[in-house]
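All protein chains but one are shown at their positions in the complex.
Presenting subunit A:
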Amino acid sequence: MIELSIPFLLSAILVMLTVLAVFIVYILFQRSREVRFNKARAVYLQTYSQAWYAFLFQDAEFSIAMIPRGKAQVAAVEEIFSSYLKNVINAEVTNKIQNSANQYLKKFYAKDLTSRFWGVRMNALYRIADFRINELLDEALQFEQKKISKEEYFQLLKIYSILQPEIFLKKIKEARTRYSESEYRRLFILLSDDVFNQMFDDFYNNEQNIQLAIIDTTAVKRNMQFIENLKRLLNDESDEIKIRALKGLYEIGIVDEIDTYIPFVTSNVWEIRLMVAKIFKYAPLTYTYPYLEQLLQDENWWVRSQAAKTIAEEREGVAKLQQFIAHADDQYAIEMVQETIVRKQGNR
């Protein structure tokens, strides 16, 4: 027999209901606080957003009344700063925002960094990076000594990368926490070309996630000075590095010679052959056609398809493909070429 008495269950239910009743009162209280907060923020925005605009863009005098007092007004100033930083690229405005944040918001974020709520600390870290509050760098370094989460440490790295790249390079090498490639990319894209070059010089001293993120970031930076760096990586032992480097070169989109790429036409890895078929888009067909014809008869569907697409994109490409059909005996390749021609002509 299970010993569950009615009075026991009744008291348990009563206790739970009381807890829920207290919780509902708390929510009521929280909502009314939220309403007051939103109202205060709205009033500040209405009163001072014009003054901030004048100060940031028209060199108007800064009025003491604009100094935010309390969390609601800070939230309003954050809204003003964020919207300008997101929508306007102007070094002078960015500097003014940085100076104002250093002066008037610093103490709020320094306090938030000591909050027991993870969300509040994260918000502070976001703002320090967004508004480039360099006067909080010491606080950030102290904050790092505490037991912090992986996400918080990531934000710290972001802050260092913006405010003090030397510290950033040092911390990346320490590799206290491992991040995903996409996270590393988010950090590297913020670096200036000089600092980024230093990362490249140190390429092989990093773990693979960082190496791959460096290659991908190079592709996005689209800077010609990185082409040679990427070409060097084509001699790497890792297929993944080779594929990424080829992808990077394809993204940059400048092919000054094709000799570097010819050995990859016969690679054992289909993804490498596919990338070569893509890269040949940027070289004249007269040089690349013999190799592309070879790739048209590749065993892999994607490689055949890409080779056909690359050829078809050139002015005399369709004629070349028709010639190919006339003398080829590889049925798969012929079908692919026929489909590519139909598509090319159909979409014209």
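The rule is short, and it goes like this: contacts are C-beta pairs under 8 Å (C-beta built on N, C-alpha and C of every residue); 3 or more make two chains touch, one makes a residue touch a chain; residues count from 1.
Here, contacts and distances are computed from a predicted model.
Hidden from the displayed complex is a chain whose UniProt protein name, among "histidine kinase", "ABC-2 family transporter protein", "Glycosyl transferase family 2" or "ABC transmembrane type-1 domain-containing protein", is "Glycosyl transferase family 2". The missing chain, though absent from the display, is touched by one residue of A:Val120, A:Val269 or A:Ala283; that residue is A:Val120. One of A:Lys107, A:Lys173, A:Arg232 or A:Arg343 touches the chain omitted from the figure, and that residue is A:Arg343.
Contact with the undisplayed chain is limited, among A:Asn209, A:Asn223, A:Thr260 or A:Gln297, to A:Asn209. Although one chain is not drawn, its touching partners on subunit A can still be listed: residues 1-2, 4-6, 9-10, 12-13, 16-17, 20, 23-24, 26-28, 30-31, 86, 117-120, 122-123, 126, 130, 180-183, 185-186, 189, 209, 216, 220, 301, 305, 336, 339-340, 342-343, 346-347.
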